[in-house]
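Every protein chain of the complex appears in place save one, which is left out.
Let's turn to chain A:
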Amino acid sequence: MANRPIKALIGGIQKFSTEDGPGIRTTVFIKGCPLNCQWCHNPELINFDQEIIQMPNNCIKCGVCIEQCPEKAIFVNKEEQVDINRELCNKCMLCVKNCYANALQLVAKEMSVQEVLEQVQQDKAFYTNTGGGLTISGGEMLAQPAFSKELILESAKRGIDVCLDTSGYGDGDLLEEMARMSNVTDILYDMKCIDSKKHLQLTGNDNKIILENLKIIARNMGLREKLQMRMPLISHVNDTDEIISLTADFYRANHIKRVTLLPYHNLGVSKEQHIGGLQETFEAPSDDSIDKIKRYFEDYAHMQVEILGKL
């Protein structure tokens, strides 16, 4: 009997991705993440299960979802918008199937590695012309190890370079194994907060595994060169002088040379709402403060610093 193909819930395949690694890329978002960052900008990709996401701007108010719902979980809320009582919902997805306007959608689609790569392969010429490739993101790619590994191996067969986008929270040996693969050219590695206690408070887990894994990657010069740190900066939360100073110490000690600063933006808030949740709003650091952090990393840790995703 042939092996059953490995499948995963894919939250999106984004072509012409230009901020997730070098060149023109296609980013594959795998659903499910063991962390639960309070500011997450892709909150619909945290849960490992399928979910319904509302796109109220698309709604034509035809009422078919309300008629079709066997659990009577769909209703019109105070703002006169269609809403779902998630507690009553049995996820039969009849509403999604009947929503012709795409106002109710599945967050993700179950796909095999082959199916994902068929789409990734379509843009191969663009990768070749710009030094781009595939970026595996999420959710957390390390949380779907078999799928991610297969994706990298199959990409190699097709001559496609891969960039990993990870929080580092997962199996360190596996991460190292993936990092060593010859077609993995870049590793975007999150540094959410160097302070372990705070990390626990902000993301639901401490950062012990994350820092250990990072050290494993950083101690090998070949792998270290692939490393690109990514730091979400949330004002008064993880951008204090103390945290930045400790982070820079860590980078310096481990000879890490590249970091991207990602100032907070609130675009996750409405997405969280649309999957029936509530996300706290934070503040972005001021331009001056970002600039100060940038210069500190440059001067003290001799790093290359870029700022992305600023609104």
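The rule is simple: a residue touches a chain if its C-beta (ideal position, glycine included) is under 8 Å from a C-beta of that chain, and two chains touch if they have at least 3 such contacts; residues count from 1.
Definition applied: contacts and distances are computed from a predicted model.
Colleague: For the chain that's not shown, choose its UniProt protein name out of "GntR family transcriptional regulator", "Cobalamin-independent glycerol dehydratase large subunit", "Tryptophan synthase beta chain" or "ABC-2 type transporter transmembrane domain-containing protein".
Modeller: "Cobalamin-independent glycerol dehydratase large subunit"
Colleague: Have a look at A:Met55, A:Val76 or A:Cys92 and name the one touching the chain we're not showing.
Modeller: Touches the omitted chain: A:Met55.
Colleague: Kindly state which of the options A:Thr130, A:Asn220 or A:Ser286 is in contact with the chain not pictured.
Modeller: A:Thr130
Colleague: Can you list, in ascending order, the chain A residues touching the missing chain?
Modeller: Those residues of chain A that touch the unshown chain are 12, 14-20, 22-24, 27, 29, 41-42, 55-58, 60, 62, 64, 100-102, 122-123, 125-126, 129-132, 137, 165, 230, 260, 262, 265-268, 270, 308-311.
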